[in-house]
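One protein chain is absent from this view; the other protein chains keep their places.
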Amino acid sequence: MVGGGQGAFIGGVHRQAMALDGQYELVAGALSSTPERALASGRALGLPDERNHPAWQALLEDEQRRAPGDRVDVVCIVTPNHLHFPVAKAFVDAGFHVVCDKPLVHTAAQAEALVAAVRSRATVFGVTYNYGGYPMVRQAREMVRRGELGEIRKVVVEYNQGWLATRLEAEGNKQAAWRSDPAQSGGAGALGDIGSHAENLVATVTGLHIESLCADLTAFVEGRALDDDANMLLRFQGGARGVLVASQVNAGLENGLRLRVSGTLGTIEWWQEEPNRLTHFPLDAAPRLLTRGAPWLHEAAKRASRIPPGHPEGFIEAFANVYLGVAAAIRAQGSGQAADPIDADFPDVEAGARGVRFIEAVLASARSTQKWTPVA
Amino acid sequence: MVGGGQGAFIGGVHRQAMALDGQYELVAGALSSTPERALASGRALGLPDERNHPAWQALLEDEQRRAPGDRVDVVCIVTPNHLHFPVAKAFVDAGFHVVCDKPLVHTAAQAEALVAAVRSRATVFGVTYNYGGYPMVRQAREMVRRGELGEIRKVVVEYNQGWLATRLEAEGNKQAAWRSDPAQSGGAGALGDIGSHAENLVATVTGLHIESLCADLTAFVEGRALDDDANMLLRFQGGARGVLVASQVNAGLENGLRLRVSGTLGTIEWWQEEPNRLTHFPLDAAPRLLTRGAPWLHEAAKRASRIPPGHPEGFIEAFANVYLGVAAAIRAQGSGQAADPIDADFPDVEAGARGVRFIEAVLASARSTQKWTPVA
Amino acid sequence: MVGGGQGAFIGGVHRQAMALDGQYELVAGALSSTPERALASGRALGLPDERNHPAWQALLEDEQRRAPGDRVDVVCIVTPNHLHFPVAKAFVDAGFHVVCDKPLVHTAAQAEALVAAVRSRATVFGVTYNYGGYPMVRQAREMVRRGELGEIRKVVVEYNQGWLATRLEAEGNKQAAWRSDPAQSGGAGALGDIGSHAENLVATVTGLHIESLCADLTAFVEGRALDDDANMLLRFQGGARGVLVASQVNAGLENGLRLRVSGTLGTIEWWQEEPNRLTHFPLDAAPRLLTRGAPWLHEAAKRASRIPPGHPEGFIEAFANVYLGVAAAIRAQGSGQAADPIDADFPDVEAGARGVRFIEAVLASARSTQKWTPVA
Partner (left out) sequence: MVGGGQGAFIGGVHRQAMALDGQYELVAGALSSTPERALASGRALGLPDERNHPAWQALLEDEQRRAPGDRVDVVCIVTPNHLHFPVAKAFVDAGFHVVCDKPLVHTAAQAEALVAAVRSRATVFGVTYNYGGYPMVRQAREMVRRGELGEIRKVVVEYNQGWLATRLEAEGNKQAAWRSDPAQSGGAGALGDIGSHAENLVATVTGLHIESLCADLTAFVEGRALDDDANMLLRFQGGARGVLVASQVNAGLENGLRLRVSGTLGTIEWWQEEPNRLTHFPLDAAPRLLTRGAPWLHEAAKRASRIPPGHPEGFIEAFANVYLGVAAAIRAQGSGQAADPIDADFPDVEAGARGVRFIEAVLASARSTQKWTPVA
């Protein structure tokens, strides 16, 4: 693991997600950007000294030096965004499988280089757009794929948080600090942090490609360098329309990711804060409450579930499903067999690259006086 | 009453709203656009023959002929949109108080003429943007006015229906037919029918003025002449941002009008389908469920409520509150005294005119390649 | 109308319910138990002096004196409970149709006498157990009748309020005062006020008869003479089991009437505070959200609805449905034709008598050390 040491939030989630199903073991790390904190973090997590490194370069070097059977199988990158590219590129080039946090990298050019490297080395590369790991999101995707909603017309996705309604980055909050620093976070604030999740959720569930968009970005909190509120109109290839809202200044809200997809045959709604439920509004019948684990769900949803209906699963379980997908792909590659696509289900480097192109298009649109900006 | 005869939907609602509180009595009418249906509708409602007219012009003539004490106090116009202007103008010019359905008229020029006429004759003129009649919407407005949400930053309003997901207008549905006919409905489809309600709700609750907007209108259903889906970004005077979505092709949805307003001190959410509740998310405390009739509501909300908390009030009651507001204004005018602003609370002709300008700006934006179109 | 004058709550609801659909007109009254207040109340409501009476006996006398065509069609009794019997009995004996509030009377003997009088005079007699007027309750009843839930096994009904969590009756609250006074309210407190509604709701929806019950009544608030909390186990004829909870000391709750009915083929849940929705959990399919006005509802539910789905109806509308049912029965009787059972749908004097026997059995059980007390 690279990053995710003391003071980090998402590193702990990654570790719990990995631990849950017993398919991962943390054996080495370079857990922070400062050597002292990196080593202290590794010790606290029980890493042996020889695999607890002060910097990611030392980790890479050490792993390369080891015999193949003694190496890590996969490297998890959970640093602030600006380090994703160099670290991921270096490990991929060295032939390691990688799980990297989102957004993947800062520029489309970096994304392209990384996609090329992954292809060339044929490594497994997962991006932790974790919301696609929820069973009911997979159910939604299957319903769209099977045509149960008909032709998709309209998508509304909102990701509303309130934790950055005040200038938290000026009060010593580490999470807020790097996210609002262009050098670490890139040119996008709320857009990159949560808007990119919204984009991925739409792409995952609908399979639609954004053709062009029209965005309005705002930094409401005085002194903030990056957007904390992003709104945009979307036009998809094929004629569907959409709206994407991502905001971190909805004072008092927690983690309000909500998706609504309408097609000619019906509508579905899913809310991340009540993730075990997907509401299906058919065109010509009473709305149905689809719940995680129910026997009438599609196989992809059922297999993403651990326990019976009514026993809620949550964020960590969804996150763990992404890790299970990566593990299935790595095992399949190791065995030389094609992976079962339902098992080896995770957002790959292409999904990560698409997210980067999306962010670039939004930033361009926000600067433009033209209504529509194409997405590459 | 003009319009609202057999086959109409909203006319019946107006009559129930008027009946509920015993302050209105239906005494005369010209209830349909065809003389036979008009007369039959009036007979069915118990109008005496001499006040049951085949056309609105005959009604106007008859009322003008009567002695002041024998005239109607107020004329309700519930026709398709294209008749609002001539009918309303004629009655206002003749000195009658008017309640008119929304959207007020087709063009900003008509709106201006009507505003001028109302001012000149000093009549009471209400527009039945009925959603502002809900007690919890009035609570929301009061909270904004008193600064309980701080400075408003963000507004998201959605009005999603599904009833026009198929080409109902081709299947003999009278409601669908006139709404999708530009000659009767004007240039706006879903935009005029429900988008205008969304605009009014935002204006009512926040008091903010839209400075410019960027709209995308679509007619999804083949053969439909007017938009059935409208999405737009909003910029308000003073810097707040917003998103407005209005769609009638969300297959399976009913009447999903939802409002979220965020300010520096908190967020509120209100859903028309559960109208007795307003959720308040303060910046620094647990979310509060505000319910209709609760003792801690503001006076404007309490006075708009008839029965105790937990005994749900609904759409008709909210509609009736608009009528109560008009009645209070008429009574005040009759008594020569200033009306209590909490009692005489209703959307006036200026609100109607603002709605017309909004629609014009949206239609212009939808045709434009420029991102932002100013609202007059 | 008898009772329902100044300071009353439910009288106003009755008047609004009658006004809503234009089938009732208030023409005479004896609106309070004190002559001055009665007359003042009548004047405030616009009753002409000659039909505004200081006491119900004067009203009766006056109506009897009038020519048949000049008499009231129906008398509404909305007094405190202890007056229901003498007033209702007198008017029925005089041949008037009656609508009476619940619980019907104080004793099973009175109930029997009233039932006999109604039968003998063949008058229409409605009891305003208003919750059965909700469209979704009628949908639930139809689903049970048609066997859509299979054989009923289990019923849980709760009616929880909080308004009597403190000793409101000692603070000048008129509603609380008569309800907690055995002389006016009878031997039952929360049991009579709201437990009787719960009993009626169960009987209405399931058609089941309570065979025996086991009750625990408590007066939590110091100094209160009647129960403010009632819990009981129910055994129905045929083997179904049930639980009924009625409490007015659930501090902070409003009007939480909730019903759950389970049969061999599924379960339904309905909550009065969100009355436009009925959730249906089939044994072998995804739960369905049934909403008022939806085309797939049964005719009895559809006909009890005024406006389209998604436009909420509430408590007053449900109350008005009871009045519509009585009006349909009266009209049918007047025309000498059998009433359409879907139109003439209202709780009759038998339902009222059954409620009285239920209360008597609960009071007996509460005093008993035996587990099961039979219901007559």
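Think of it as A, B and C in the order they're written, each chain with its own count starting at 1.
To be clear about the criterion, a contact is a pair of C-beta atoms (placed from the backbone, for glycine too) under 8 Å apart; a residue touches a chain by one contact, two chains touch by 3 or more.
Being a predicted model, the structure only gives us computed values, none of them experimental.
Student: The complex has one chain that is not drawn here; which of the drawn chains does it touch?
Tutor: A, B, C
Student: Can you tell me which of C:79, C:204, C:250 or C:272 touches the chain that was removed from the display?
Tutor: Of the listed residues, the one touching the omitted chain is C:250.
Student: Looking beyond the chains shown, say which of C:61, C:216, C:299 or C:340 touches the absent one.
Tutor: C:216
Student: If the hidden chain were put back, which of C:55, C:113, C:156 or C:364 would touch it?
Tutor: With C:55, C:113, C:156 or C:364 as choices, the missing chain is touched by C:156.
Student: Tell me which stretches of chain B touch the chain missing from the display.
Tutor: For chain B, the residues touching the absent chain are 279-280, 285-291, 294, 296.
Student: Spell out, residue by residue, where the missing chain touches chain A.
Tutor: Interface with the chain not displayed, on the chain A side: 9, 12-13, 15-16, 19-22, 161, 163, 253-256, 272-276, 291, 306-317.
Student: Residues of chain C in contact with the chain that isn't shown?
Tutor: Residues in contact with the chain left out: 149-150, 153-154, 156, 158, 160, 162, 165-166, 214, 216, 218, 220, 229, 231-233, 235, 241-243, 245, 247, 249-253, 260, 262-267, 280-283, 287, 368-372.
Just so we're on the same page, only the chains that are shown with their structure count from here on.
Student: Quick one: most central chain, C-alpha centroids?
Tutor: Answer for the innermost chain: B.
Student: How far is the middle of chain A from the middle of chain B, if each middle is the mean of its Cα atoms, in Å?
Tutor: 42
Student: By the touch rule stated above, which residues of chain B touch at least two different other chains?
Tutor: Only 253 qualify.
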